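Missing here: one protein chain of the complex. Every other protein chain is in place.
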């Protein structure tokens, strides 16, 4: 087996560029490719155009790091852990020095758009969006750059009457076409074949729709028994350009069968993200002052990581405390 | 576990009606729900509207039995075994007593159409069909019934310019909306959850897009270990209305891991299908004079069936002779 | 176990009572998940609970933190992606109940989870729709669950993220009744910390259907905490939690108090 796809974590910087439309795999708090994103932050990338649907700490953090100029997604947040203060601040206190455009969508339309991207068709009809202010032309967050920026669809949506069946009015939405797709999975084979457990979300579709695909995995494995394994092999190696082994590479998000969310990280991060100054300190300490991801994990500490480790049968850790207001009682 | 979905094979007749749009699962020579189709033939159903893509001996046989008045599919044939003489005869020697309309499609568009059906959207754009005579309005096989028959889309296709990206001209094709979907699978759980190995083809999509779903299986099983099994559970029980256990229920088509194609069946069937009279005799002998599917299998004979049984590791039988012209040399 | 109970608990219990066996219920992250899990573990064992990211028929042993949590897939029989759950089941019209929260709800059941103020210059920006807009549009019925405060129960939401009964027209320029737009579904109930609201068959305006009398809630309290005139004439007291409901909620559904904040 050739292993020419294997890279070092730091090399991720060579394959993601300022201005790229970026799909980040996983789902809000789960299986986010955090270690790879940390590299982009340390490389001080700018002008990223976020297209993942939805976003979690990955997206809020990239925004707070000044890496993002555009996002079109359905949600940015930390679920019950708390609010996405970096994202909020960008919209509530627009900063002329850091232009940021946001275009709102929904999970249903984000799904249809990346499905259209995977199918290689430029648009797809959907029943979603009707009745919502999201459809109103004045709420088109990319209004001012449509027809100008070639990485943005010329219009946000179109409507048409179904000519085939009952003649209902339908909404057409444009395909999502990410330039680069970053995923974190449980296992990847040397040829790039990715194995995911506990839900693949939109990872396969995003890999198919993207021009470049980089996968970090808890473990790089030899191909193993193909006959047995094909049900778990979610993404064919052919789609994958580069792979990198990063144990705990999804920290602080949860990776089914490996580890759970790290509530300590969220407690500290969310507190810091409430102000620009504290956020700057947090970035300095956790990103720029961490020479490597190993160094970052060392700072997190073995004791905390051990606590996150998933129970084999359950797929998650029964030991973590999931209420930030009660964390101190326990560790 | 309630088992209210389990029916007898003969009850299939109660759930499929003359005039239904019928999706038949599997693919040409593989995993066709033959035992259930035999019931429809014995019940002398008429006016079926075949929408499966593609068809094999299942479709040619239903046509030869006089059960079908309309088909919209991309292929009807027996692959290398021989030609679909019943289908051919219907088009080459139109019989006013047996009106039959056929509308030609492609695997790509059949796939997009059933995908649209599963998504609940009335149409979908596709890159396929351009450049082909299949797009020409004069070759619309359902021309005379469009706008009249509510089970047929009002138009065959539409074209439009992509308003979002490069402005390419696109073809829109209508969703397929089967009334009833018949599938044959390896295992089905009592709640209807279907397990398929060796390729699911379009079975899941068809089940999702259809109003009623009936599944025959080599074996009905208790639910088993759900955590372990979910990768193989292709169709959720919720979609499934009725299930029936029929060992060899896919004969003479191949069922991965269970048995292979029966070349003897094809040899005899294809020879008979070359003339109307011989076809009538074949139907009498193999369909109407077989009181039950067990009786049919008994006529096929244990020796022939044993020879078809798949090797566990390979998934197919290494023992069958696949050249009809050489069959006699071997058995 | 404490025999006292909170408004939060009563809200979740009242919501769970609206669900029953043989329904397919799509639950959003947060409180809806708690109410769904409670129904499934008490009176609606055969209810199918779906989550937008991953879960088709989910009966978690431990409360999922979000709709993609590994806890949501434990022991599930089929593991879909959002293409199936949202693209096919929800868009296909197969979901009986959608279960949503939000920052604001108005008298027509429109929900806002986008922003306060204008969209272009929001005073307060929220996380965004997630799947809420889709669920409110395509589920056969929607249940909204939300703390009852005047700033949340408003005459008209600042932004219609998720359409209720009187919502945005397709050209984005006016507002129309949902039925005029050929949209099925619509809000069935709003369950709050004070009671359960429903919508008038004809006017589609919110009214009080029942209230938590056992917790000392009076109809005047509801009127006071609602930012528009609300009909309370049809209201009746809701029976307090049963022992089974409270015990299941406290010991099996949310023993950590993640949402119930014990």
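For reference, chains read A, B and C in written order, and residue numbers begin at 1 within each chain.
Everything that follows uses one rule, which is that a contact is a pair of C-beta atoms (placed from the backbone, for glycine too) under 8 Å apart; a residue touches a chain by one contact, two chains touch by 3 or more.
Please read all numbers here as calculations on a predicted model, not as lab measurements.
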item	value
Contact set of the excluded chain (shown chains only)	A, B
Residue, one of B:33, B:77, B:120 or B:178, that touches the chain absent here	B:77
Touching the absent chain when the full complex is considered, from B:34, B:112 or B:194	B:112
Touching the absent chain when the full complex is considered, from B:121, B:200 or B:270	B:200
Given B:10, B:130, B:211 or B:298, the one touching the chain that is not displayed	B:130
Residues in chain B touching the chain absent from view	26-31, 54, 73-77, 79-80, 83-84, 87-88, 91-92, 94, 104-112, 115, 126-139, 159, 168-169, 171, 198-202, 204-205, 254, 256-257, 260-261, 310, 314-316, 318, 321-323
Chain not shown, touching residues in chain A	118-121, 189, 191, 193, 208, 223, 226-227, 229-231, 233, 235-238
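We take it that only the chains that are shown with their structure count from here on.
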item	value
Chain C and chain A - chains in contact with each	B
Per Cα centroids, the chain farthest from chain A	B
Whole-Å gap separating chain A and chain C, where each centre is the average of the chain's CA atoms	27
Approximate Å spacing (C-alpha centroids) for the pair chain B, chain C	42
Contacts with two or more other chains, residues of chain C listed in rising order	73-74, 79, 87, 91
Chain A: positions in contact with at least two other chains	112, 126-127, 168
